[in-house]
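Structure first, then comments.
All protein chains but one are shown at their positions in the complex.
Labels A, B and C are assigned to the chains in the order they are written; within every chain, residues are numbered from 1.
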Amino acid sequence: MSIFGIPIFPDQASTFAKDVDALYFFILAVCAFFALAVAVSVIYFGIRYHKTHDGEIGARIEGNLPLELLWSVIPTVIAMVMFGWGASVFYHLRRPPDEAMHIYAVGKQWMWKFQHLEGQREINELHIPAGRPIKITISSEDVLHSLYFPSFRTKMDAIPGRYTELWFEANTPGTYHIFCTEYCGTNHAGMIGSVIVLEPSQYQAWLQGGGLEGTLAQRGAKLFNDQACVTCHLDTGQGRGPSLKDIVGTTVALQDGSSVVVDEGYLRESILNSQAKIVKGFQPLMPTFQGLISEENLVALIEHVKSMSPKATTAAPAETSRTPSRGALQPTAPAGEKK
Amino acid sequence: MSGHVSPVSLYVTIFLSLMVLTAVTVFAAFVDLGPFNFFVALVIACFKASLVIWFFMHLKYQSALTKLTVATGLFFLMILLTLTMVDYSSKGFTPMPSILQ
Amino acid sequence: MLDKLKIPEHHYLNNGHSLKSWLLTKDHKRIAIMYLMSISVMFFIGGLFGVGIRLELATPQGDFVSADTYNKFFTMHGVIMVFFFLIPSIPAVLGNFLIPPMIGAKDLAFPRINLISLYIYWIGGIFTLYAMIAGGVDTGWTFYTPYSATGSNTNVIPTAIGIFIAGFSSILTGLNFIVTIHRMRAPGMTWFRLPLFVWAHYATSLVQVLGTPVIAITIVMLAVERGFGFGIFDPARGGDPVLFQHLFWFYSHPAVYIMILPALGVQSELISTFSRKRIFGYSFVAFSSLAIAVFGFIVWAHHMFVAGISTYAAMVFSFLSFSVAIPSAVKTFNWSATLYKGAISFETPMLYAYGFMGLFAIGGLTGLFLATLGLDVHVHDTYFVVAHFHYIMVGGAIMGYLGGLHFWWPKMTGRMYSEFFSKVSAIMVFVGFNVTFFPQFVVGYLGMPRRYHSYPDEFQVLNVMSSAGATVLGLGYVLPVIYFLWSLKYGQVAGPNPWGASGLEWQMQSPPLTENFVETPIVNTEPYEYEHVVVKEKHLV
Partner (left out) sequence: MSNAVVHADSHGQAHAAHHPALQHHFDTMGQQKEAAVIGMWVFLLTEILFFGGLFMAYMLYRTWYFDAFAEASRSLDIFWGALNTAVLIASSLTMAMAVRCAQVNKRMATVNWLILTMILGAVFLGVKVIEYSDKFEHHHVPGLNYKWAAEHPSTALGAGAPAPVAGAGHAEPAAAAAPHRELSLSPEQLQLTTQIYFSLYFTMTGLHALHMIIGIGLMSVITWMAWKGKFDAEYYTPVEMSGLYWHFVDIVWIFLFPLLYLVERP
């Protein structure tokens, strides 16, 4: 929206945009009301009670308890409404639906790398279909970044060594900005790109066009061979390592007596730092791949492992708000320490 | 004018108690109490610290204002520790108030 | 009648003329004057960086300076403005000068420590200026790890040490105020007879004393990580970068109240004096300062809503953030109510007080936008935040500071400044300010991120408005320097109480004696008693 060619309001291109903007206008109205009330009364008093002669003093008024309570309680109530509304919008923003389409984003000084499960890889550009919830899992290769889609009204920090995620459902085809909003060094302002929202059919066409390397999972399968994972992880369960078939979503018993649910965070940790959690009944033989596998390849491998569990519908995300999946170094509190 | 003068015997008693408590700390550390080891160590340390503050540092004989100062310090330290831990300890906190769903 | 007034023969300014008599003084008023000069220098250095920022942003391309230089600009701008200008501003200048006379004391409780804290401030400042000249820093004033620990190759450590050192200056000032207010009050000066300025400074001091040590230790940890390769926050070594943010904001959020509370105190004095009326609901206003100081410590993670804290923690901190708004609302409403049935006049300090009301309200109210979770996700780290804090820090705190400076200038120097030029300057600052920072709310909601050295074309018009406003604002800030200096020599002699104000400080001669009062005053009236002042005035002239 713009006046005289000056943009004054951002595009609304996601389902959130309306929610967030409604909240915005509500708070704007409340605040404008209070700001105006203060301004008007102050100016009115300034004129009405202007000093008329030397030595004049104001009326002696000490205060008024009911009035004080009134204007402590009213703002409290209004503030609670703001909080409640804001919290519910936020809660929605933080809970991706299970059927969300999944994309990986990796921040790196100074570019955004996106990977689609179908295999397409993009830099500073992201093609997505309209009308489908999309979940982006974010990580960083160096310092903090923040993935921001102003037109979708959402953003999330990229934190090295950790997965974070955001989701949205774009509803208006078009091209919109992607910004990095966490200061990340010299070219922070250059870490921008565009998100291209396509009609689902166009998106399909776009997918056909790209993806020469096969899907993400296929790339992962290739890596699974190249990195010699297959030598230990046989589907039969006869290898030196456990079979990875159908493990996603299940609970694995560990050596130290505890157990763990297999989600992305756990897979990531198992690959980067296999020794962190040893599967019951196995030796800590698996090499640590920390530093040997790039974030992108890691993502592909994880996707491949996940594809070996076709029955696990929910891809059990490693969401920051649920598990401290710190990737490389899973905080390990032994059973005794856990509260 | 010169503030409270504590008897030497009090100081010696406090000193000996502190020594004994140090020994207890070390001893307790070698007994396997599971997660309670940490707890016991902290409780003893707090107790020792209180002895020092109360008697060696004469807090006992100071004005209410001084006592309040100490309490304030501890209170804000607790804010720092607990509210930060609210974040870390709730990373696995999924159940949400249902009115928000 | 006015021309009969003369500058008294003896006063603190002519009690010794040598440089040594200044540098080794223990007189809180001389120390305040030295602080005034130092922070003014810092303000103009910081302001010039601000001008650099605005020049660069006048065009969408990064064509005025390189990206690295721009990053150093806003970092040095933020660091200098926050740690070397705004935090010391009102407390170290006006507080130092006025708290002892306001409570009827001869000096602060620890005059030597007061002087030491000035020297510490200077040493800290020198470190930071050194870092600046030797190449600058580019981490942003927030020093987030891992960029500050491993990413940046600029002078992070000297700057951080400068801040660390200046922190001790702040702690010592706060400590001094607390003890002074507790133990040095004149007979009869009970807590509920203290001017609200003193209450506000008491609350400020609490924050200084409780918060600053935490930033100090955080800087130590950052320095050992960067300097010695210790692993504390570095994710590559198992550390948690978010922990740094928790510790940083544990101080830096309360620190924003170090910046605003003294201005709120000044505001209470101005509103009361220029409406010649008691403050409406004195005790509510007094306690709201304490409430702001205490609540200020439980909201810090509202800066981290999208930094990877848990959903639950975000909700807790959002909820708590609103708690600070209540005492602020009480203050705002009470000031407005004070004007009701007052005898209002618009001398320059009152113009600033009016400006403060509006701008602080807007700044504070936009704080509520940010504290609201669903909305902050969108506006976090955009120009919306930049506009919010400039409204409070420049529109609020600096307005309060300038208002106070104009108000007490006759007391400090014995002379009046030009009423005409000071009004021109006040209006220029108000207008220039709004033109500079209002467009930033709009461009922020549009999504323009902070700390961007270049930006998409469509944001240009709003940015040009902002840059143009900054020029007016800058000129508005230069004017006072000229007429204040002018007044030192040519200003009209002010006399002890040019405004007909009620505080004890106005019973001293202007400029005051080194020992403030000839005899320790005995207080037997309530604060803000104007009946009493009028009688006295008549008696005086």
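Keep this in mind: a contact is a pair of C-beta atoms (placed from the backbone, for glycine too) under 8 Å apart; a residue touches a chain by one contact, two chains touch by 3 or more.
Just so it is clear, the structure is predicted and the values come from calculations on it, not from any experiment.
Undergrad: So which of the visible chains would the left-out chain be touching?
TA: A, B, C
Undergrad: Considering the whole complex rather than only what is displayed, give the residues of chain B touching the chain that is not shown.
TA: Residues of chain B in touch with the missing chain: 1-3, 5-6, 8, 11-12, 14-15, 18-19, 22, 25-26, 29-33, 37, 41-42, 44-45, 48-49, 52-53, 55-57, 62-63, 65-66, 69-70, 72-74, 76-77, 80-81, 84-85, 88.
Undergrad: Can you list, in ascending order, the chain A residues touching the missing chain?
TA: Those residues of chain A that touch the unshown chain are 240, 254-256, 273-278, 281-285, 288, 290, 324, 329, 331-334, 337.
Undergrad: For chain C, which positions touch the chain that isn't shown here?
TA: Touch with the absent chain occurs at residues 105-111, 113, 171, 175-176, 178-180, 182-184, 187-188, 190, 192-193, 209-214, 216-218, 220-221, 224-225, 228-232, 237-240, 243, 246-247, 250, 515, 519-520, 522, 524, 526.
In this text, only the chains that are shown with their structure count from here on.
Undergrad: Taking the mean of the C-alpha atoms as each chain's centre, how many Å separate chain B from chain C?
TA: 36
Undergrad: Let me have the rounded angstrom distance from the C-alpha centre of chain A over to the C-alpha centre of chain B, please.
TA: One centre to the other, that is 39 Å.
Undergrad: Counting only residues that touch at least two other chains, what does the list for chain A look like?
TA: 87-88, 91, 320-321
Undergrad: Scan chain C for residues touching two or more other chains and write them down.
TA: Counting only residues that touch two or more other chains, chain C contributes 242, 310-312.
Undergrad: Mind listing the chain B positions that touch chain C in their complex?
TA: 65, 72-73, 76, 79-80, 83-84, 86-88, 90-91, 93, 96
Undergrad: Can you check the complex and tell me which residues of chain A touch chain C?
TA: Residues 5-10, 19-20, 23-24, 27-28, 31, 34-35, 38-39, 41-42, 45-46, 49-52, 55-64, 67-68, 71-72, 75-76, 79-80, 82-83, 85-94, 109, 142-144, 146, 148, 150-151, 153-157, 159-162, 164, 177, 179-190, 192, 320-321, 326, 328-329 of chain A touch chain C in their complex.
Undergrad: Going by the contact rule set out above, which residues of chain C touch chain B in the complex?
TA: 182, 206, 210, 214, 242-243, 246-247, 250, 297-298, 300-301, 309-313, 316-317
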